[in-house]
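Every protein chain except one is present and positioned as in the full complex.
Naming follows writing order (A, B, C and D), and every chain is counted from residue 1.
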Amino acid sequence: MTTPEISWLAIGPELVLAVGAALVLLIEVQWKPATRVLGSAVGASLVLAGGLTLVQWFAARDAVDAADTTSLVAFRGMILMDGFAIFGRSALLVVTALSIAAGWHFFRALGRRGAEALALVLLATAGFSIMVASNNLVMLFLGLEVGSISLYVLTGMTRENQKSDEAAIKYFLMGSFASAIFVYGVALVYAGTRELSITGISGFLDGFIVNSPSVILIGIGLMVVGLGFKVSAAPFHNWAPDVYQGAPAGIVGYMAAVAKIAGFVAIARILLTAVQEYDRAFLPVIAGIAILSMLLGSVMALVQTDVRRMLAYSGVAHAGFIMTGIVGGSSDGVLFYLAVYSVQLVGAFAVVAAVSGSGSVGSDLDKYRGMARRSPALAASFAFLLLGMAGLPLTSGFIAKFGVFADAWSAGYEWVVVIAVLASVIALAFYLRVIVIMYMDDDESARLVVPRPVRWVLGVSVAATLLWGVLPAWLLDIAADALPL
Amino acid sequence: MLTSLVLLPVVAAIVVALVPSTRKELHLPLGIALSIVPLGLAAYIFWIFEPSASLQFVDRAVWYEPWGMSWFLGVDGISLPMIVLTGVMVPIALAASKAISERTKEFVVYTLLLEAGMLGAFLAQDLFLFFVFFEVILIPMYFIIGIWGGERRVYASVKFFIFTAFGSALMLAAIIGLAFTHGSEFGVPSFAMADLMDVSLSQGTERLFFAAFALAFAIKVPLFPLHTWLPDAHVEAPTAGSVLLAAIMLKLGTYGLLRFNLALFPEASVDAVPIMGVLAVIGIIYGAVVAIVQPDLKKLVAYSSVSHLGFIVLGTFALTSGGLQGAVIQNVNHGLTTGALFLLVGMLYERRHTKQIADFGGLQKVMPVFAGFFLFMAFASIGLPGLNGFVGEFLVLIGTYATLPALAIIASFGVVLAAIYLLWAYERVFTGVPEKEENRVLKDLSVREIALLAPLAILILVIGLYPKILLDKIAPSTEAVLDHIESTTDYVTPEPGRLDHVFMSEEVGE
Amino acid sequence: MSSYVWLVIALPLAVAVFLHFVGRYLGEPRSGWLATLAVGSSFVIAAVAAVPFFEGGAHAETIQLWEWMPAIGASLEIQWDSLAALMTLVVTGVGTLIHIFAIGYMHGDERFHRFFTNLNFFIASMLILVLAGNYAMLFLGWELVGLCSYLLIGFWFTRPTAAAAAKKAFIVNRIGDFGFMIALMLVFTSFGTLAYTGIFERAGDVLSTGMATAIGLLILVGAAGKSAQIPLYVWLPDAMEGPTPVSALIHAATMVTAGVYVIARSAAIFELAPIASTTVATVGAITALWAATIALAQRDIKRVLAYSTISQLGYMFLAVGASAYVAGVFHLMTHAFFKALLFLGAGSVIHAMNDEQDMHKMGGLLKKMPVTGITMGVATLAIAGIPPLAGFWSKDEILASSFERGGWYAVLFIVGVVTALLTAFYMSRQWVLVFLGEPRWDDDVTPYESPRVMTAPLVVLAALTVIGGLVNTPVRTTLEHFLEPAFEGISLQHPPEGILMFVILAGVSVLAGLVGVGAAYATYRRPSESWKKFEQGLEPLWGTWLDAYRIDDVYGKLLIAPGKRAAEISAFTFDNSVIDGGVNGVGRLFSGIGERLRPFQSGYVRNYGALLLGGTIVIVMWLVAGGA
Amino acid sequence: MVEALIFVLMSIAAIAGGLTVVLARNPVRSAMGLLGTLFAVAVLYVVQLAHFVAAVQVIVYAGAVLILFLFVIMLIGVDTDETRDENLPWQRPVVIGIAGVIIVFAGALTLFGDFQWVPGASNAVIPEATNGTIQAIAEPLFTDWVLAFEATALLLTIAAAGAIALAHYRRKEL
Partner (left out) sequence: MVDPGLYMAVAAVLFLIGALGMLVRRNALVMFMCIELMLNAVNLTLISAGRAMNDLNGQVAVFFILVVAAAEVVVGLAIIVAIFRRRSTASVDELNELSG
């Protein structure tokens, strides 16, 4: 009992990322090399982490096939190596890789502080990666904080403009506030169940009937608020538009995507595994949050004149759609949605960064005027990604929406689906606005120069959006296999 | 074969897209040439199609098993005419787009993608697949209107997109519901039409689903009072857009009502007959009345579409063989005639850069061939016997009378109104002496333009005089639809010629 | 032979198509002669094919061409029976003559070939109508003749009045068609088919009186449109805007009689619906009188004839309404002869007068154009009912038949006699005004007799007018025997038996005719001041007649203006503001909500905190409430 | 009994400190209030036998964190008194409303809701089981929680790197 149980494989990716981050910092301090050198270190650690994740995936699959999943519980139940975690981790790694490529200009422009930014990105990914794998609420909280604090710092990294630090302090204050609320929820659930472990809680609730569950319910509510904040679900969304607008363009896509992935994986894990016993109580609440998010996000996005704010509100709406999947009570729709949405998001913000400069603040719609003529490929990619987010068929966004709607429908929440489809129509309206400006207005401004990595990233995200829209089966199968333990 | 029919335009689009932008002059001719290929295939399919109710040339591949979706194409008598029509109209629409001088490549690509989507929608036998196509075609059309349209193109295109998407959104919900009801009844969800027809729904659910489907299609048709996107879209769209919109896209609405609403929700369809019938008739009369006073020629034709499509809906919900056959054949007819009218208006616009009726006058003097074509198409649209419009409208009206006598009578008046708006417009545009200087120098149709219109005119005439070539292939399928309704509900198709019917049914109604 | 009957239609049609594309290169007279040849050949073929009917005892034959709309039992099929044969002969016969005339009349028109294209197309359409073996095909012909009428009235499209008249003709006809289509729906619903053979034999078994009446009345609506009866006659006077051969062929001899034909064709249905028949007769009689009064005061030479046509069609309606189908068809035939003659004569006059149509500006033309004058005089006497000309026999048979029918029909008989008097008066007035008296024409006009190509048809028609009536006299009822197979099973109304009654009734109508002719001659033979005074003396009645009871104004104010207003309100107020306003309103609603909500995103982090905490409370309370 | 006395006193102290944090106009006073609360809470830890945590609380929190706060306060000016005026419209009524709702809800829950803070509390509290000595804490900390302990390393790395990234200006950047 006195020896710790170490599973190197289970924390392998995080370890690699952390080491990578440390290396980046050390190399920077020691040699002050070109950013490219740091980039290769980062790339190497991402590739290695990805490889390890792949190994984990096969290990997990073998274990599930062999019906012996004990090997997937690591560090005495502190973290898990289940499909759920691995899927989330993979998504995080992909997003990280794409974002670093897309934001490469941003990192370079930071000069000597680029190393710090890169390290922070790697650490944030490591943190969120721990978060998605956590089987312990405190562990989860730690992962959340590792990730979140990195994001706070990244938000404030540019010094060229004042709005960036405003965004940082807002994000920081509200984020800490939400974290405090979340961890209070953890404490209350602990008080109610004597467990901090997710599987432990679910085991406890399976075995005992809690006579007075109010404390647990309050705890659930507070945890939902804390995580809902991270995924920018309404009414905890206020920070998102301001932060998306104020943070450096090169990093916004990353921030938005990883927070959503980790947040939703955690929500799904907690609600669908730990406290599933109380689903009758919390599903209506989640449905309420979903509806509010979808409607508020869509309606607010409708009136934005800044693409980044628009995307932020659209993110609120997407949080609502993903919540619909949670309402549906199954995780595969949520995972698929997260995967496709985060890829689209990174692609979209790559465009934003290309249009308004990676260190910029805001991205006024005017800058997109007539873009289809100036940079047809960029405009076409952006339009396609927007249509993907809008959920038009033959894009992955459609399959994703369809998945979560189908889940919610079969779970008996037909009315949520009805509202969701209507909200997606409102959402369509604002995506179209951007497309209108790009395609149907003329502007004689100069052609945009799109850096090569951005082009790659766009290619990948457009291809993924199309591929998963046309042939979604394999990713859906993976998502369906990626079950929490 | 059907898969290749759907994919051919996509391939064509890719080929055109690969031609460098600098070779501007190549895009349009290449697009036209490539769009002939699907036409040929469609014609071949039409040729070898056996007149029977069964699905033919079925292509099926599983798409995602757990959700029960599949790539499931098939053609029957209801969709067969539509794919041929699509095949015909696309090359013509492209060939009519000489005026598109900017971003030609994009234009051709969008049009070809549109064709693929429309073909897919008509061929899909899987609701999920159908929805995909149904929704996807909005995008190219949205661009076509929004980029190459008139002054208020942005407004029109966005309105078009949102309005239609709104309708289909609720349909999506119903599709999900239907598939998962199948799942709970048979163990596996399925989107295949054939499977879903076996699903038994409670009355309330069936009605809700019917309403969701009907809303989507009613917007597409468009049925009064959901029609206001149409005039805007038509007026702003470039010629090719208008042609394809009117000739084919709107048909997705009427086609959907016939193919999906009747087959999937027979009970609710029978119950909804009065509502749909009344809306259709209001559309017929209202569209015509509004068309009379339109100052814009294109808008006039657009409203005439509202009126004409009312006949199709009316025939569909007449639930008689005459009505259904009329509805299907009218799908084709309206496509040909209104498509041609839009072509003509487009040709006029290219010459004169206005569509206001008041700007014209006496054109028959300077462009007699044009006037002749216009008059021909106008009479086809009015429903002159011997031309195609009559066959459809007459079948619809006769078929409707058996079940909805009052509505059939009111609808017949639409025929009078059609004469009023079209002939009045003709009078103002073409007769008299050309007084305006600009009108006196207008050139008559070129050979190219005649070559566009002539096939349509020939088809109009052939269908008008020998509709059997279509009806033979349509009839088994429409009869199958009726049989399905009869076998699943208490509804009995009235048999004309039995004295008791009309009086009996009225008494029963009371 | 009857298996070649389709050629009757096909020849003119083929030539029409040929001329449409090639006529331009064919040049002026040739295209006209080609067209004439086609119609003439049709006449010959029809005549040969009709031989069995002359021999008597032949029955109807149905020749199916091809299936059209199987779902409603509509094929393209020819029913070749005596009625059809008679109509075909009239149409092709008169048509041939008018074609010939038109070659002269249309001389110099730049769209000469187009004219003959349309004219031949009309003949083909009219033959489709009369040869149809079912109502659907009849409707096909029915509409096609309407189309031709539209095209030919508007032939001189640069004249706004012509274009408007063409449109009006088509639309008013469409209103009639509206009724006709409903009739077809009823027929189909009742019989399950539209084919004559399936309908007339079973009519007695299938139709209730109510249904038969409904069908009959609706057919009447259609017929009233095509045959210019009250209240749908308003298009015919305006249709005179077309070239005069068109007026002669379409708006006098053939097309306008289609209404009579269709009622005669549907005799089996009207047989079951006395109310419908009576209505037909009444409408006919009233129209006859009504139009005759208007004709009295017209100054335009063609308008007189137009109203006269309406009036004469009224007679035919009276006849078929009184079940005197043979009489009706008989009058149809004779009317075709003399009215065609009158129109062609008028055309000849107009031609000579440099397109002047005002009779006040004519006079004394007999010397200048003797052939025209004399032939027109014959026709005038014929229409006035002077024996032994054709008009006398047919009109007398109608009047006598309705007298014999008795009851309400006796009243109609009196109306008919009064109309006969008026007819004699206005027709004679016309002839006298045009051909006698002092010349009143403008200085630049030098009238001359028309060329042979125009006068020859006049002479032929005049001959027919003289002898045409002899086919069906009380003594020799050839026509009736000829038509009998077509009206098998119908109880036809006949004039009273016996020579005495014939003499009395004929005497009445001849007397009316003579009085009319005499009065007109007496009045209008005198100098213009004198008859102008006479006309002024009849004010305000005369003015009202001259203005045709201002019926166009009435329709304009009562129907068209409100209709247009309603359309404008629908289009510009309702559609734009209410419906589209609603649609756009929904859009604005959402962006409005968005704009309203924007202030909540105030930028103040403490506001955000408040929302976060507030949301937390709500969620927690909801959860606790839901889980308890 | 002793525990009760300490509990009451320290609770009052903690709450008073908390109120001071919120209500004091000068940030230095707030910091002092926070200090009071931290100490009072530390005492409550001790009463509940959480010795190690109490020690950490005093050392890390009161000793390090609070000093950091004070440093920053001094850095950015001690004289930044806040007025009591609320400059955001609606903020104050909303806050009062929220507070009111929470209090009413809490009251209702306590009075009528059969609310138990620790529904699964064991009847026999065994003091030894939760005697949070260093030894007792260390065992789970380095066995069950070893990964979490390692993860704190990440946290501190980020804190260091982040603080540098944010606040460290190279000379030329100033």
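Convention: contacts are C-beta pairs under 8 Å (C-beta built on N, C-alpha and C of every residue); 3 or more make two chains touch, one makes a residue touch a chain.
What you see is a predicted model; the values in this text were computed from it and never measured.
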{"item": "Contacts of the hidden chain among displayed chains", "value": "A, C, D"}
{"item": "Omitted-chain contact residue, chosen from A:L196, A:L365 or A:V454", "value": "A:L196"}
{"item": "Residue among A:V64, A:I169, A:L422 or A:L466 that touches the chain left out of view", "value": "A:I169"}
{"item": "Interface with the undisplayed chain - residues on chain A", "value": "138, 141-142, 145, 149, 152-153, 156, 162-163, 165-170, 172-173, 176-177, 179-181, 183-184, 186-188, 190-191, 194, 196, 241-243, 245-246, 304, 309"}
{"item": "Interface with the unshown chain - residue positions in chain D", "value": "3-4, 7, 11, 14-15, 18-19, 21-22, 27, 30-31, 33-34, 37-38, 41, 44-45, 47-50, 52-53, 56-57, 60-61, 64-65, 68-69, 72-73, 75-76, 80, 82, 86-88, 91-92, 94-95, 98-99, 102, 106, 116-118, 120-122, 125-126, 129-130, 132, 136-137, 140-141, 144-145, 148-149, 152, 155-156, 158-160, 162-163, 166-167, 169"}
{"item": "Chain C residues touching the omitted chain (full complex)", "value": "598, 601-606, 609-610, 613"}
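Definition applied: only the chains that are shown with their structure count from here on.
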{"item": "Chain centre separation (chain A, chain D; CA means) in Å", "value": "30"}
{"item": "Rounded Å distance between chain A and chain B, as computed from the means of their C-alpha atoms", "value": "43"}
{"item": "Where chain B and chain D are represented by their mean Cα positions, the distance between them in whole Å", "value": "69"}
{"item": "Sequence positions of chain C contacting 2 or more other chains", "value": "587, 607, 614, 620, 624, 628"}
{"item": "Set of chain D residues in contact with two or more other chains", "value": "109, 113"}
{"item": "Complex contact set, residues of chain A against chain B", "value": "372-373, 387, 392-394, 398, 402-403, 405-406, 409-410, 414, 417-418, 421-422, 424-425, 428-429, 432-433, 436, 439-441, 472-473, 476, 480"}
{"item": "Parts of chain C lying in touch with chain B, wherever the complex brings them together", "value": "66-72, 76, 136, 139-140, 142-144, 147, 150, 154, 157-160, 162-164, 166-167, 170-171, 174-175, 177-178, 181-182, 184-186, 188-193, 206-208, 564, 566-568, 570-572, 575, 579-580, 582-584, 587"}
{"item": "Touch list for chain D against partner chain A, complex", "value": "109, 113-120, 139, 142-148, 151-155, 157-159, 161-162, 164-166, 170, 173"}
